[in-house]
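Some chains have been omitted; the remaining ones sit where they do in the full complex.
Think of it as A, B and C in the order they're written, each chain with its own count starting at 1.
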Amino acid sequence: RRRGIPEAILAEGKTPAEVAALATTALDTTGRALVTRADEATAAAVASAVGDVGPDATVERDDRIGTVVAHAADFELPSLDAAVAVVAAGTADAPVAGEAAVVAREIGATVDRIDDVGVANLDRIVDQADRVREADAVVVAAGREGALPTVVAGLVDAPVIALPVSTGYGVGGEGVAALEGALQSCSVLTTVNVDAGFVAGAQAGLIARAVDAARAE
Amino acid sequence: RRRGIPEAILAEGKTPAEVAALATTALDTTGRALVTRADEATAAAVASAVGDVGPDATVERDDRIGTVVAHAADFELPSLDAAVAVVAAGTADAPVAGEAAVVAREIGATVDRIDDVGVANLDRIVDQADRVREADAVVVAAGREGALPTVVAGLVDAPVIALPVSTGYGVGGEGVAALEGALQSCSVLTTVNVDAGFVAGAQAGLIARAVDAARAE
Amino acid sequence: RRRGIPEAILAEGKTPAEVAALATTALDTTGRALVTRADEATAAAVASAVGDVGPDATVERDDRIGTVVAHAADFELPSLDAAVAVVAAGTADAPVAGEAAVVAREIGATVDRIDDVGVANLDRIVDQADRVREADAVVVAAGREGALPTVVAGLVDAPVIALPVSTGYGVGGEGVAALEGALQSCSVLTTVNVDAGFVAGAQAGLIARAVDAARAE
């Protein structure tokens, strides 16, 4: 019972060979593999192992984000009639937001990325509000003081998921202030742990699945 | 733009008179008032103030939960074609779960309460799994080690929202271990802060609204 | 060398009699006394002691804020040609903001209070931006996730001082998330400790004094 969430392999703490082995197994058994937090060596090892196994499998690497997605030749990506917006405050938040976007897309949602709309310059997010309102679920990635999820949840009707990012130094740094800000938000929203892009994207995808199923009824 | 979430007044840190005044204003302007974390004196003050304003308004107090809900005579509770399950691990978790249930119900969801299914006795939650699977969104309230949300999210397809409860003494007590357990969960779920029943219920209600709207399309 | 800051007596941890004695001494020696964080009994004791000492002294109590200000008959409040804005996010932030306002006013600044402009409803603060821009220094009081100081510092040119307020329960509650948010802010601002209205108001007053002196050159 995986709820449509792809089998994901967290590369950290494993050797490239171990990750490649786990990925090919996932590919064989589920038609798909998703590797997260891979460095370049690991991503290369996965890509090569997948190529060896079946030349018809497709592999997509994003080295900035650290993800590798492999699909068997006959794998059919689900296509949900539901949209997820992934909003990011600053450049440093983009990779974590990207991980969320990949997962939501793999679950089948239409994903819209909206970057660089931090609250120190309010016009930017206000200008994008209508675009965010198109989505059935919204992920908002922000580090440091993490004010953006609160502001977005004040602008849209859809459920908002905060995704705190491990930026910032000193007290409250490494995403701690951003996480606590989500927990204390004056707006209604739920949160995941610092840098947990996979979880945020998956939860948004689960909401998209529920909406898609309801639309199909 | 309140997203269908009732105007809620957090009673803590306010005098009974202040809360009563805010509640009657909310009742006047929105047809409804929801007071949370009220002690008995505050609840009584609200009930009496509401009675004074309009004899046709209805008032519902739950002193164990600390909520007061008032509806104007002509207020029509929205009725969503969507269900929320509110699951609680132990007796001590029931009031916080109750706050979530009240909010979800006020947003218009059908709410199903499932109590006393803590993981120290696995059969209980396994026996209730099919009932939980009926819901479009699930809130899981648990204190102390907070293992229940992880277990429930492994059993159902719908989005799960952890609601950590401030039980437990010593290190990790007052809900801290339960919150950290939600943030570290091996299952996909999002969380709210310790005891934030209002937020958990409101987020579940927002998902129910999205599903209801999709069903209506 | 008190920098124009009134001699302030922190009432917490002292008996009403002790505070009253310290206040009358301050009144005698400096022509003024400022008591902070006084409960009603202490405020009453101070008011009565001041009345006994000299019937011409004026006393101003604000029991919600917990401050008592006494001026000797011949005390002349400095009048600076400089303004301080004191902005507060929600009702719960008002008393702490009020403490800051009293101090800034006693230093001689013109004080403008702007309340109830929390970021969950962006229009409110945007609508007040021009008013805030009139000030030479800005204090921004906010609890819970404390996003308002970051937003205000993105809207004005004057120096902004964050004043975190001890609201919010659970992890990051009691003003901790708000303080960490100020320390992590993406905008340029400095901060004081949680609930330190006295310090925020005094620092804003020092800036107003510097500006006033420069205007007078």
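Worth a mention:
In the analysis below, contacts are C-beta pairs under 8 Å (C-beta built on N, C-alpha and C of every residue); 3 or more make two chains touch, one makes a residue touch a chain.
Predicted, not measured: the structure shown is a model, and the values here were computed from it.
Here 3 of the identical protein chains are placed; the entire complex in the file holds 8 of them.
One rule holds for everything that comes next: only the chains that are shown with their structure count from here on.
Judged by the touch criterion defined above, the protein chains are all mutually in contact, each touching every other. A rotation of 90 degrees, rounded to the nearest 5, superposes the Cα atoms of chain B on chain C. As for how the two copies chain A and chain B face one another, over half of their interface residue numbers coincide.
Closest chain to the protein centre (all Cα atoms averaged), using per-chain Cα means: B.
Averaged C-alpha coordinates put the centre of chain A at 43 Å from the centre of chain C.
Distance between chain B and chain C, defined via averaged C-alpha coordinates, is recorded as 37 Å.
Note on chain placement: the centre of chain A and the centre of chain B lie 27 Å apart, centres being C-alpha means. Annotation for chain C: residues touching 2 or more other chains are 170-173. Note for the complex: chain C touches chain B at residues 91-92, 167, 169-173. Within the complex formed with chain A, the residues of chain C that make contact are 89-90, 118-122, 126, 144-147, 150-151, 153-155, 168, 170-173, 176-187. Within the complex formed with chain C, the residues of chain B that make contact are 12-14, 164, 166, 175-176, 179, 193-196.
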